[in-house]
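Every protein chain of the complex appears in place save one, which is left out.
For clarity, chains are labelled A, B and C in written order, and residue numbers in each chain start from 1.
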Amino acid sequence: MTTDRLVADLRAMWRIRAFEEQIQALHKSGDVRGSVHLCIGQEAGPVGACDALTESDALFATYRGHGWAIGRGTPLRPLFAELLGRATGVNGGRGGSAYFSAPEYGFYGENSIVGGGASHAVGAALAGKHDGTGRLAMTVFGDGAMNQGAVHEAMNFAAVFGLPVLFLCENNRYSELTPIRDMVRNEALTERAAALGLPATRIDGNDPAVVRETVAGLAEAAREGGGPAFVELITQRLVGHYIGDVQQYRTRDELEADGLVEPIAVATAGAAGSGVDTGALEREVRAEVAAAAEQALADPAAEVRTVKEHLYA
Amino acid sequence: MTTDRLVADLRAMWRIRAFEEQIQALHKSGDVRGSVHLCIGQEAGPVGACDALTESDALFATYRGHGWAIGRGTPLRPLFAELLGRATGVNGGRGGSAYFSAPEYGFYGENSIVGGGASHAVGAALAGKHDGTGRLAMTVFGDGAMNQGAVHEAMNFAAVFGLPVLFLCENNRYSELTPIRDMVRNEALTERAAALGLPATRIDGNDPAVVRETVAGLAEAAREGGGPAFVELITQRLVGHYIGDVQQYRTRDELEADGLVEPIAVATAGAAGSGVDTGALEREVRAEVAAAAEQALADPAAEVRTVKEHLYA
Amino acid sequence: MPELNYSGAVNAALRRCLEQVPETLLYGEDVAKPGGVHGVTRRLWKDFGDRVFDTPISESAILGSAVGAAMMGRRPIVEIMWADFFLVALDQMVNQAANIRYVSEGRLKAPLVVRTQQGNSPAACAQHSQNLEALFTHTPGLRVAIPSTPQDAFDVMVSAVYNDDPVVVIDNRTLYFGAKENVVTDAAPKPIGGSHVRRTGPAATVVTWGAITHQVLATADRLAEEGVRLTVLETPWLNPFDHDALHRSLVDTGGRLAVVHEANTTGGFGGEVIVRALEAGVLSGRPLRIGTDDSRIPATPELAAALIPGADRIHAGLKQFAAG
Partner (left out) sequence: MPELNYSGAVNAALRRCLEQVPETLLYGEDVAKPGGVHGVTRRLWKDFGDRVFDTPISESAILGSAVGAAMMGRRPIVEIMWADFFLVALDQMVNQAANIRYVSEGRLKAPLVVRTQQGNSPAACAQHSQNLEALFTHTPGLRVAIPSTPQDAFDVMVSAVYNDDPVVVIDNRTLYFGAKENVVTDAAPKPIGGSHVRRTGPAATVVTWGAITHQVLATADRLAEEGVRLTVLETPWLNPFDHDALHRSLVDTGGRLAVVHEANTTGGFGGEVIVRALEAGVLSGRPLRIGTDDSRIPATPELAAALIPGADRIHAGLKQFAAG
């Protein structure tokens, strides 16, 4: 991999991490309220996978979706604004941290129902079969979502109709406070998708280059009529399930081990080895992100006056 | 296999078939009303599989469940009575053809929601883990039910907790009027269960001996703590999905081919080859079944007076 | 003007929408090659190719894919074979479809139509007999219709397809093969909503919807012969509900209101209709509510008939009410 690519990926991952850390701070200060699910530690997925998507493609994520929205190119200011309940938020503060969308960037929304968005991606691909775009749809969900019947139905549905849908499972080993290994008998989650007829592969979800290459290859096959595919990204969250989760269910050893393999640590080591000033890079990105947060903080609050609009056409 | 066994199986299968044919006649005469799903052609499953169950075991079936209720030993008269809307019916006419139960015979009910009963079996096995019975639970559903998320969840749940549940999938190639091959990309349905960690096997569902042996073996393993298992019974229905379905979706060739492999034809040929008077056997069973129907027809109608009872304790 | 029975009218409406609205898709279990378990979608697959297709038995994927396709600009029409089956995937209606427009602040929409049918028919089991419209009328963001005539079945479907929000259209299978009538099939699509004054009379206003409308009308005719003239307001749309028409009607009928529906009584939409009239100050005296007794539905027809309002109970109820 070229140093340029490495630096670009590190920068992109830092943008997500710095965004999330800024949200942490804004939560602490009381500016961001309520339940927030951060993707700290899982930045390689969106950075690698979103590159396979074109403008007319559609991405559907979960409540842990900030990184994916950023991955699709949604600007940070309206994202901050959304979480801050500002009128300038991507949904004017209606969505909030766990359920916003930014369709103008091909981000068709988070979803706070586990497994709830998988079939939406199937529908988006179905639409693409008829609207001339041949749209690829991608949906991301967690390891725990594999136990939700709706996900099984969505994968089978896409398989039957050969629709170009990529199902990405971010396996961070936990569903809320419960380890996935306790909730499945067979830990090879890819076999579930394979049984439905989807090419299914487990990859290092901490390496944006690996993610990019895998997803790009599957995307191409899907666009050419190969039907849906499944990718399991092995990754980890370095923080709690939600802000405030003190992670009593994890050992210090485990957290330390995760710290060694997490994407930014690895990419930083790689870039530093190629002579990149990673500290400067980090500071630069943090400044950019902080500026976006500042702007959003200065934005006007969501308008109560319009609260009854948009329920119906 | 001994001739005795062959004859016993043929007799047991004839009891089911004759019951179903009697229902057909009673439907034609207007005595049995509404939608009825016959299991004609699928008799080998219940005859072979129910032998693996003891009294405290629990069976959960679908709307196509008459044969399974009979397989568990439910007498014919109260079954006829149920379908005839008689007070003496197993549920006093509340259940009807598609949703009756006979718990005193270990038959915990049909279910008219595709996939709705699979998790009940899981619960029955869970109960057995705590009530000292170590109960085995068995649930039967069709090929089409494999696409219902609830079935996937039920199998995974049983697998995670190592519960003694046998999931039997009667693959008669159709879901209502639609062939299963059009509704899956990978026709090896066993792989779905295997991916969840269940031993999974596809067998000839038209041979009661094969079914018996397979199910008995899996039942033993499950009782010994091996967890759930999955069996796909390859079979066919010789009649429509419901009484009145004229099966325009099937060719005459296909129906003819099915007629050659269906369990009673095969068992009859086998028994006749061993010198059994299969004609006499058939007549004998038909007479028994007809007598039960006669008795049920003479039973009093379900009592309207009690219609509001049993909604709550 | 073709002569069509109810199922023919639905079929014609679907055909028209498939022809005139290129964004439409039609799918569900057994709807394409088999033409639907009740034959309602017959031949559409032949004529519209892969825009009409059969699906796996996967209600969550059916509804969810419709939501996703609708978000991207399609106008999917999907079938849930029995309203009872919604319950395995109600999430896609209530948590998903209903939220999309509002939560995105109008940036997204989900113009899908879900066709279903409900209610009891002889010997249908408890899991195939429920009337579930109240689940949808309690869900802001959804539209709900429940026609009872071929013309309304046609009009409701066309209006639903042209409407920009998720609409649940609820048939009753006992209506599918009723009498034929001349159906106007070429009028411009109407906006959703509205109601019909089916009978006029001063004794009371009876509001009703769905299949039971026919029994209410027969009863009204019988009562008219007996000298009691009722106004019958049929409301094929429950959301938007034509409260205005009802409240106007109540002015002419002394504020005397009866509601008849097949859904079970407690929590049925009838209660809401009554409360709205009461809140609007147009109700006078005690209203009459006729619904199915709160119960599960037994398979034996005679038992079910003891719970579900039939001709006699409706007649006796309305007669006493009009007298009281």
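The rule is simple: contacts are C-beta pairs under 8 Å (C-beta built on N, C-alpha and C of every residue); 3 or more make two chains touch, one makes a residue touch a chain.
If you're wondering where the values come from, they're calculated on a predicted model, not measured in any experiment.
Touched by the hidden chain within the whole complex are the displayed chains A, B, C. When the omitted chain is restored, the residue from C:76, C:141 or C:255 that touches it is C:141.
Checked against the hidden chain, the listed residues A:3, A:54 or A:178 yield one contact partner: A:178. In the complete complex, the residue from B:124, B:193 or B:271 that touches the missing chain is B:124.
When the full complex is taken into account, the listed residue touching the unshown chain is C:60, out of C:41, C:60 or C:163. Across the entire complex, the residue among B:41, B:149 or B:240 in touch with the chain not shown is B:149. For chain A, the residues touching the absent chain in the complete assembly are 32-35, 63, 85, 93-99, 111-116, 144-145, 147-150, 175-178, 182-184, 248-249, 301-302, 304, 307-308, 311. Contact between chain B and the unshown chain involves residues 58, 60, 91-92, 94-95, 99-101, 103-104, 108-109, 111, 113, 116, 118-131, 135, 137, 149-150, 153-154, 156-157, 160-161, 309-313.
Residues 60, 84-85, 87-91, 93-95, 98-99, 102-103, 125-127, 130, 134-135, 137-138, 140-141, 263-264, 266-269, 271-272, 274-275, 278-279, 281, 286-287, 289, 294-296, 298 of chain C touch the missing chain (whole complex, contact as defined above).
The working rule: only the chains that are shown with their structure count from here on.
If the chains shown are joined wherever they touch, the resulting network links each chain directly to all the rest. Separating the CA-averaged centres of chain B and chain C is a span of 36 Å. Centroids built from CA atoms put chain B at 45 Å from chain A. With each centre defined as the average position of its C-alpha atoms, the distance from chain A to chain C rounds to 40 Å. Among the residues of chain B, those in touch with two or more other chains are 147-150, 182-184.
Shown for chain C are the residues that touch two or more other chains, namely 55-56, 58, 60.
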